[in-house]
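Below is one structure; the comments refer to it alone.
Only one protein chain is missing from this complex, and each of the others stays in its spot.
Letters A and B name the chains as they come in the text, with residue numbers starting at 1 for each one.
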Amino acid sequence: MHAGSVPVLKPEKEDKKEAGLLKKLLRNRLAAAGLVVILFMVIIAVFAPWIATHPPNKMDLAHTLLKPGTDGHILGTDNYGRDLFSRLVYGARISLIVGIGAVLVGGFFGTLLGLAAGFFGGKLDALIMRTMDGLFAFPFILLAIALMTVLGQGLFNVILAIGIANIPGFARIVRGQVLSVKEEEFVEVARSLGASSGRILFWHVFPNCLAPLIVYGTMNVAGAIISEAALSFLGLGVKPPTASWGSILKDGKDFLVLSPHMATFSGLAILITVLGINLFGDGLRDALDPKMKV
Amino acid sequence: MGKYILKRLFDLVPTLFAVAIITFIITRIIPGDPASVMLGPQASVEDVKELREELGLNDPLHVQFFHYMKDLLTGDLGVSLTYNEPVIGLILERFPNTLILSFSALLIAILIGVPAGIIAAYKQNSLIDYAVMLVSLIGVSMPIFWLGVMLVLYFSVHLGWLPATGMGSPEDGMLSFLKYLILPSITLATIPMANFARITRSSMLEVISQEYIKTARAKGLSEFLVVCKHAFKNALTPILTVLGMQISMMLGGAVLTETIYSWPGMGRLIVDAIEKRDFVVVQGTVLFIAVIFILVNLLVDILYKVVNPKINYSAEKRGV
Partner (left out) sequence: MSNELLKVENLHVRFFSSSAVVNAVEGVSFSLKKKETLGIVGESGSGKSVTATALLRLIPSANGKITGGRIIFEGKDLLSLPEREMRNIRGNEISMIFQDPMASLNPVFTVGEQIMEAVRAHRKTTKKEAKKIAVEMLKLVGIPEAEKRISMYPHEFSGGMRQRVMIAIALACRPKLLIADEPTTALDVTVQAQILDLMKTLQEKIGTSIIMITHDLGVVWEMCDKVAVMYAGKIVESGDVRTIYNEPLHPYTWGLLKSQITSSVAKSEKLPAIPGSPPDLSKNMPGCPFADRCPFAQAICYSRKPEMKEIGDNHFVACHFQTRESRLKREEEAYRG
């Protein structure tokens, strides 16, 4: 801190919170289990090429719909003879990329809008929130579907579509936080010390919005993963033959009677991953502030 | 109360306007040419140009917008490119089916989810409480389209009890109609049910520790009255907040559910239109659903005021 700068004023509770936070988190065993699941999936996604047993897109029309355990195919093969296990492993990559990407997109723009709306109020607030209300009127999936219809399939488009659909949620949460933080005394103090609005916004207000933002963002990753799977399930997600859990489920649906393993395992992958994220997110929220309105 | 409703109706207008604009932006302004997407990669340049001309995509934006708003205000959502019929007609044909499905699902979600939450809160930290919390957690983490597929796998394929697809009609007999309705409704109801259980539980927990509950007991009221009348009415507010969101999710979830069960509703309409690249239908249906949702939200807001006279609408809604 050098002379002339305005000291960052955070409420005192913050420091004590950090120390207790980790302890609290670890004490909650369910949350810890969630974290383990998340890390497990991340490792699978990152090290996919080493974990997969076969090239995920290699077709083998002579050996379609093999049952799990046959011929070195741990989970069997799909309707094109591609190894299911490997496709699921690479599917983890898609889920991870979309999950994080979409949340970053939505989080970034949503936070900016929420900060602006909450902090400056007045007409800007009205304009932004009306737009957000408009976006909110569309069920999330439908918004993503509409966007994808126009953008066309592809990984980048999926991230964009889900990201855009995410924006109003983040905006609302951040705005709510800003409105309550704005009233706290330390903001007044900063202003009286001569800090500019911009500085107050980014150095004082924003850090205090982080807690619910982090929890919401975590839960949102789960939502994004399901959304990507849903879009792929409808044929609107990543382009085939890219392996996505959703597209595997889509194909698996057509072969339910004879070969349920495709549908079963792909869905299970989604369920376990999302469950892990939700467990961790719940634990995170309880550790940060059980009364958080997220 | 009347004043409140009027005020809310008045507030609706800008939101409806925003919805119309957003739909317009998505379909006309976002880069990517809907015409070529629709005709597919094999189409010739002339064909694409012709289609663009037909759809009015070559006109300047404000002209397009003017036509668009004019059409909207007369209820004209365009003509389907695949069926060659007015979109609004197609929607209205299928809307009742989606309504039946959504309504059943909502009923199930509320009738099971809310009492589960109340019981879990009342018996906090008991085995029942943990069971409800666990099942709810799995419920909200479940991909609805997977649940549907699994239910079909078990109940239709494996057990053969229930039909896998189609809707059936009440004319064929109520029982047979219900048979078609059960699986889709349960599938669609699962996530909202879990959410209702969770939010009811946390809301009730907060309320039950309040002073006025002690007063109610001190009056000599039965536990049932204390919990279900005094506690619950206060716990209702957050539940109603979530109700709007759940309905929104359900309208979206209906799309996926109808796909799995071949239920002839709006969701199927959208998905078919997507496959056929009929963006007019997609645009019109999405817009319709958004408007429905806005109206539903209005009802929820009115319910808010009925339940809790203290609520200042704009403060609560804005998340303050």
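The definition used in the following text is that contacts are C-beta pairs under 8 Å (C-beta built on N, C-alpha and C of every residue); 3 or more make two chains touch, one makes a residue touch a chain.
All of these numbers come straight from a predicted model, not from anything done at the bench.
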Neighbouring shown chains of the undisplayed chain, as defined at the top: B
Residue in contact with the excluded chain [from B:49, B:217 or B:276]: B:217
Contacting the left-out chain in the complete assembly, out of B:12, B:48, B:162 or B:307: B:307
Hidden partner chain, residues of subunit B it touches: 124, 210-212, 214-222, 230, 233-234, 307-310
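Please note the rule applied: only the chains that are shown with their structure count from here on.
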Subunit A residues within the subunit B interface of the complex: 129-131, 133-143, 145-147, 149-152, 172-173, 175-176, 179-180, 222, 226, 229-230, 233-236, 246, 249, 252-253, 256-257, 260, 263-264, 266-268, 270-271, 274-275, 277-279, 282, 293
Touching residues (chain side subunit B, partner subunit A) in the complex: 14-15, 17-19, 21-23, 26-27, 30, 32, 34, 37, 137-138, 140-147, 149-150, 152-153, 157, 248-253, 255-256, 259-260, 270-271, 274-275, 277, 279, 282-283, 286, 289-291, 293-294, 297, 318-320
